[in-house]
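As you look at this complex, bear in mind that one protein chain is not there, while each of the others sits in place.
Letters A and B name the chains as they come in the text, with residue numbers starting at 1 for each one.
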Amino acid sequence: MSEASHSLPAMIEASHGTGGKMTHDLVERVFVPAFRNPRLEELGDQAVFEVPGGRLALTTDGYVVKPVRFPGGSIGDLAVNGTVNDLLMGGATPLYLSAAFILAEGLHVRLLQELVQDMAAAARRAGVEIVTGDTKVVDGRPDDAMFITTTGVGLVPPGIDWSPRRIRRGDRILLSGTAGDHGASVMAARFGIELETDIPSDTCALRDAVLRVRDIPGIRCMRDPTRGGVATTLAELSEQSGLSLTAEEIAIPMREDVRALCDVLGLDPLYVANEGKLIAVVAPETADEVLRGLQAVPETSGAAIIGEVTDDRPGYAGLRTALGALRPLDLLPVEQLPRIC
Amino acid sequence: MCLAVPGKVLEVGEDLIASVDIGGVRRRVSLDLVPEVVAGDYVLVHVGFALQRIDEAEAVRTTRLLAEMFAQDDVPPPGGPSTP
Partner (left out) sequence: MKFVDEYRDPAQAQRLLAAIRRRSAGPMRIMEICGGHTHAIYKSGLDQLLPEGITFLHGPGCPVCVTPALRIDQAIALAEGPGHIVATYGDMLRVPGARGSLRQAQARGADVRIVYSSLDAVDLAARFKDREVVFFGVGFETTAPANGMSILRAARLGLENFSVLGNHVLVPPVLRFLLDAPGTEIDAFIGPGHVGTVVGSQDYAFLPRDYGRPVVIAGFEPNDLLEAVLMLVRQQAEGRCALEVQYRRAVREEGSPVAREVMRQVFEVVDQEWRGIGRIPASGLGIRQEYAAYDALRRYAGELPEESPADVGEYVCGAVVQGAKSPLSCPAFGVGCTPEHPFGPGMVSSEGACAALYHYRRTSPGKEAQP
């Protein structure tokens, strides 16, 4: 590695994005060795693969997180896990990813290599290959490093049709682990507030968990509570199903230090992002079986039933507080900011 | 104005800046307003300052008084957390 890298420039320059020799160098010395797979190594403008009969799932996401590295992960991890999870939330077996990089001029190549290694490792753990990609370079401000867009494709087995329209009154709501970890891990750095925590991001691919329970009948739909946290996902599912997803405050698993961080900054942890969790809505008859299946997988061992679907306030989610009162969980109009009051 | 959280003083450093643990989160906190605080004390932290030392004895006393009042009232034991 060091022999190859000593002939790589230390920093990304505009020429790395022009498609000429420097781009080729970068691709062959940084991306290909990390992602290693036959399709990618052909370096065509596209990757071609057989499609078994059935339905394909396709998803895309842009990753712009700052800082690019944080406790428990990096933008590389998010870029793979986030897109893989989006496929899994539709019941799809994830297969292939594409990756488009927008790099800031001045980005250190060593940092790029590390982030690309993170992506490669995440892809291996998630059982997917990164088969095609693109690189562009832009003028950046000093603290911009890179933006990554990944598009993922997967295969949905026959008989799986997960959607909010399938949600029924009486269904159970499952959350696969503690809420608010990812957002809490990046919160202090995001706002430049000095706070020392041991909270790692929860970024991970949920492949083993979803594939383990996928065939259990009664799963209505799944969604990962990323931006906007658990509350936003419950609000969205309520809106899209026309029912009322109601969670019990005391049933929602949460790390004490995440709760403490939110207390200090005046944030509601239910609206804080997660990157390695899923919410599943399941018929009451099979909810316990799905729960046990999730609990048997390390990434979702903390799974719990956190609530139930009612039709009290159609289209709107609610939270039964520890006191027993019902509080609305609305979509937040804007992002939460730390407050003192 | 109102957001203050209890934290435990881990150690007091130079210039009245202490390291305080708030439920597993650590922050440097100024003891300018409560200079007599020592490591091991619990303080209320507001905007990076310790506002006041938390009086553990008072907290215990209050809990006891309330319990006595409930006993007098013959308030039945709680049925459960989600009693509507």
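Heads up, the rule we're going with is that a contact is a pair of C-beta atoms (placed from the backbone, for glycine too) under 8 Å apart; a residue touches a chain by one contact, two chains touch by 3 or more.
From a predicted model like this one, the values you see are computed outputs, not experimental measurements.
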Exercise for the section: Would you mind spotting which of A:D61, A:E114, A:E236 or A:D263 touches the chain that isn't drawn? Expected result: A:D263
Fill in the blank from the handout: Those residues of chain B that touch the unshown chain are 1-6, 8, 22-23, 30, 32-35, 42, 44, 46-49, 51-52, 54-56, 58-59, 61-63, 66, 69-70, 73, 75-76, 78-79, 81-83
Exercise for the section: Can you list, in ascending order, the chain A residues touching the missing chain? Expected result: 191-195, 250, 256, 259-260, 263-266, 268, 313, 316-318, 321-330, 333-334, 336-341
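Note that in this section only the chains that are shown with their structure count from here on.
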Practice task
Would you mind writing out the residues of chain A in touch with chain B in their complex?
Solution key: 194-198, 248, 250, 255-257, 259-261, 263-264, 266, 320, 322, 324, 339-341
Exercise for the section: Could you please specify the touching residues of chain B with respect to chain A in the complex? Expected result: 1-3, 5, 22-28, 45-47, 81-84
